[in-house]
Structure formats: C-alpha cells, structure tokens
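Entry: chain A
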Amino acid sequence: MAKAQPIHELQLTGITKRFPGILACNNVSMRVARGEVLALVGENGAGKSTLMNILAGLYQPDAGTIAINGEEVRFHTPNDAYARGIGMVHQNFMLVPNMTVTENVALGLKQHHRFMNLDLKATRARIVEVSEHHELPVNPDAYVWQLSVGEQQRVELIKTLCFGAQLLILDEPTSALTPQETDDLIDRLKRMTAELSIIFISHKLQEVKELSHRVAILRHGAVVFNGRTEDHTPAELAALMTGREVHLPRNEGLLVEGPAILEARDLKVRGDRGHFALDGLNLEVHAGEILGLAGVSGNGQRELAEALTGLRPVESGTVRFLHKDMTNKSPAAMIAAGLGYIPEDRHHEGIVPRFTVKENLVLKDFPTPRFSWSVVLKLGEIARNAESLKASFDIRCSSTSAAGGSLSGGNIQKVILARELAREPKALISVYPTRGVDMGAQEFIHSQLLARRRAGGGILLISEELEEIMNLSDRIAVIYKGRILKVLTSLEATREKLGLLMAGVAE
Partner candidate 1 sequence: PKGKVKIALIVESTVDDKGWCQSMHDAIKAVQKQYGEAKVEYSYSEKMKPVDAGSAARQYASRKFDIIICHGAQYKNLVTEMAPDFKDTTFVFGTSADIGGKNVFTYMPESEETGYLNGIIAGMVTKTNVVGLVGPVDGGDAARYDRGFVLGAKAVNPKVSVKVAHTGSFGDFVKASELAQTQMKAGADFLTGSSQQAMGALRAVAASPDRNIWWAGQDLSQLNVAESPRVLAASSYNYTAVVEVLIAKREAGVKGGENIPLNFANKGFVFAYNTKVGKVLTPAIKKAVDKAKADLAAGKLKLDWKAVKF
Partner candidate 2 sequence: MNRFKLFYGGSIVVLAALAAALGAALVLTAIGASPAATFVTIFTGPFTDVFGLTEILVRAIPLILVALGIAIAFRSGIINIGAEGQMLIGILAATATALALPTWPKAALLPVVILAGAAGGALWAGIAGTLRARLGVNEILSTVMLNYIAAQLYTFFLRGPMIDPGELETGSGTPQSMRLPEAAFLDRLVPGTRLHMGLVLALVLCVCVWFFLWRTTWGFRLRAAGAEAKAARYAGIHVPGSLVAAMGLSGAFAGIAGAVEVSGVHHRAIENITSGYGFAGIVVALFGALHPAGIVPAAFFFGLLLVGSDMTQRSAGVPANMILVLMGVLILCIVSAKMYLNNPYAQERAARFLARFRKPGAGEPS
C-alpha cells in the first residue's frame, strides 16, 4: 500500500442506500475539506453508520458518487478506501480479541505480508512509530482481550493511522470512554487536524461543539441541516436533530433519608482475571433515592453490580436486601425479592436477541401468576403487557412480535427499561443506561428513572457520565480500586471534586 495522495476535498453526492424495507440513506450529499472536522449527528438509526460504511468501502451505495479531489472514485472493498487514504474506526470495535495488538494491525497492513512469512517486527515498529508520533501509548504485545475499552479504542485509532489514513472516520468513538479518556481523545484529535481530516459521529453534543468545525444532521437518512458548528448551541442542534426541544431532566427532589434497602458490607469479589475487583466495599442504597456511583470503568463497577444481583460469587462480606441477608443467593432469588437490573451489555445480557419483543418484556416474570397458570404461559396477557409497555415507554418497533435483536440500540434499552420498571422493583441497579443512546431517548430514560425514585424505589446508578450522575443523583459515591473512596451529597459534588476522587485522590 503506497502512501495515499493527500485528500484535499472529499465530496459525497446523492448517496442512497436501502436495506430490505428501509431507506437508510436518502440522497445524501456532503463535503469535507482538508484539515476540517465534520461532525455527523442524528438520532439512533438515522443512517450515520450506514453512510460512513459506504465511504469506507464496506457497503455499496445504490446510487450516488464519491469524489476525492474532484476525481470520482469507486470503493468495492475496504482495501480500495484504505488505498485512497480513508480509514474508519467503527462503532463496534473491529478487533480480534484473541490476537495481539500487533497481529490485529498486521491483519490490515498488507505490505508486511510476505510469502509464507508475516513480518510482525516491521508491523510492531510501525505501531511504535505511529503511537509515538501521535502520543497514543499502547503495548503492541498485549492481547486485545486484556485491554480496557479505552485502550481498545486507542488500538483502533492506531490501526487506522498505521494504514496511512488521510481522512479519519470515527463512529461514536467516545460512547464507551471515561470522561478523562474522552477529553484525551478530543485533544489528540484536535492536534491531528493539522495532518488529516476527520468525520466524527457522536450523540454528545458537547463534544461535537468542542471538536468540530462543521455539523451535518441526518434524520431518517436525509441531511436536514449542514452548517458551521460555532453558529449553534448544543440545544439548537438537539432541536434540529429530533425536531423538538430536548430537556434532560434533573433531580430536583429533596434529599429524603429513607431506610437502607440494599447494603453491601466488606464485600470481596473476584474479577474475571482472578484478582479482587472488590476489596472490602461498603455501600448503602436507601429507598427513594438515586445513588450515583462515579468512577473510571474497571474499578469494580461491573463486579459490584453482578455481586449485588447474585450473578457473581461473593468471597467474603455480606449483601443485604430489604434487611435480609442475601449473600450469594441466586439471581432468581434476587429477582423474586424485587431487585431490578439494567445490565451493561444490552445486546447479550439485557435481552435475548432472537426472542420477540413481547417475550423479552416478560423475561423475568414469565413464571409469575400474572403471566402463567402454573406452568402454562398466558400468551394473551403477555401480548397485552407488551402492547401497554410499548405505548407507555414509546418503544419503536414494527410489532411486538419482531425479534428483539432487530431493534436499534436505543429501543433495546427502552425494552429493558420497560421490563425492569414495570416490575416496580424495590431497588434498581442501572449500569451505563444511556450509552450510545441519542438525546431524545436519554431524556426519556432519565425521566423514567426519576419517576421510579419518586415512587419510592432505591436506584444505584452506575455511570461514567458526570453530567448524568450529577443531574440525577441524591448522593454520589466514588469507587476507586474496588472500594468506595467517598460519598458526597449532590449539593457537595462538583465536577472538579468528583474528577479528583475518581483519579484516587481523597483530599
């Protein structure tokens, strides 16, 4: 792969792409100049990823053209796009977990493929070179499965840069990053604009504002707005995106000290790699409050959620729920006792993708008398339940008999939310509930969580979005290396304080 010619100008004209029954991109035209950052925003399912996949050579457009420096190009495979200097970091990481970073990069670096011999040394050297040049530290010999999400994101970036990208497409690169990592990334990207152009997709308008020069907004596959970023506030952009005003709700309630319903005492729990991910953790969630759990991911959040829900064995310490000792009780027992859970991985933990929406909506309650006579399912009741939840939670799906997996991420999240809230849980553990979800859906999810709080449920909200935590929580606990470093009331908490605590600095 010879180094691609610089891209002075990229022009998309009239791009149209349809999938069975869906017009994903509808006559889209846009333009990116050298050194420019174009932000592409829109609701879930607006067609952003599809458009970018076309640009990256993965999909073939049904109509329309791509021109680089005024010359029309056709990309039949991703190779063609790379050859012209277009590199993409996909929404879902495109990394092979059981290979090393070097091997992952080598996969695409065809110039290091010799006959019957893979020149991993050269690839490794190239990685080191790129990572030093762009200040993106990475261990080339680590296996991808050993890396944190942030590190994987970095690997994706390095990979794309190693291939010699002139135009970098980033599809929701920050949706799984911590605030620090996000800031870091944005900084780096800003510096990179000296050498390349960037197309940046995000649901976080703050980032869009900070990074991009221009914004294009997609709605239902068509461009509805295209203009300079500095001329518009995030609120205006959100309104353009959804077609209405978006207000993320805030927790305005008074701090009421209800009884503690969910408690963890001296909890010690092992993580997947065998170390103590929770190391003597103490925590209390009270009825009628939202307890935010702030922290950089990987400090034991996942293990805490799983230990509380009975999914992960507790080595020592106790879990009490509704004043009963529930340590190492099965998930079924916790569910029956009234614990709700919105898991991190919505696609594989939250729903059964091949089950219909209505089945997914009773995934936890199907054995209860409401949905079954002894062992026989009440299909009518299950369907009625689905229809009413579909309406009250505004779940967008063709019918409640559609496969859960065919819904967009935001709608899958609504299905989970509907299922968990409809059970009126005494306590709810909610992990990264709005990751990758558009503004409109975020607004909805937040208001639902607040409504549950008002109804007297205790909520443990695990999130990395300080914005989200500060908006919703009554109290905020900061987790660091498997322990709670400090608990603040929402009045005490500031961005700066939390940031320091999350970095492990306790006064």
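Here is how the candidates were picked: all candidates are chains of the complex that A comes from, given by their letters.
By definition in this document, a residue touches a chain if its C-beta (ideal position, glycine included) is under 8 Å from a C-beta of that chain, and two chains touch if they have at least 3 such contacts; residues count from 1.
From a predicted model like this one, the values you see are computed outputs, not experimental measurements.
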Interface partner of chain A in the complex, by touch - 1 or 2: 2
Contacting residues of chain A [partner candidate 2, same complex]: 18-21, 62, 309, 311, 330-332, 334-336, 341, 343, 345, 348-355, 359, 363-364, 366-367, 372, 375-377, 379
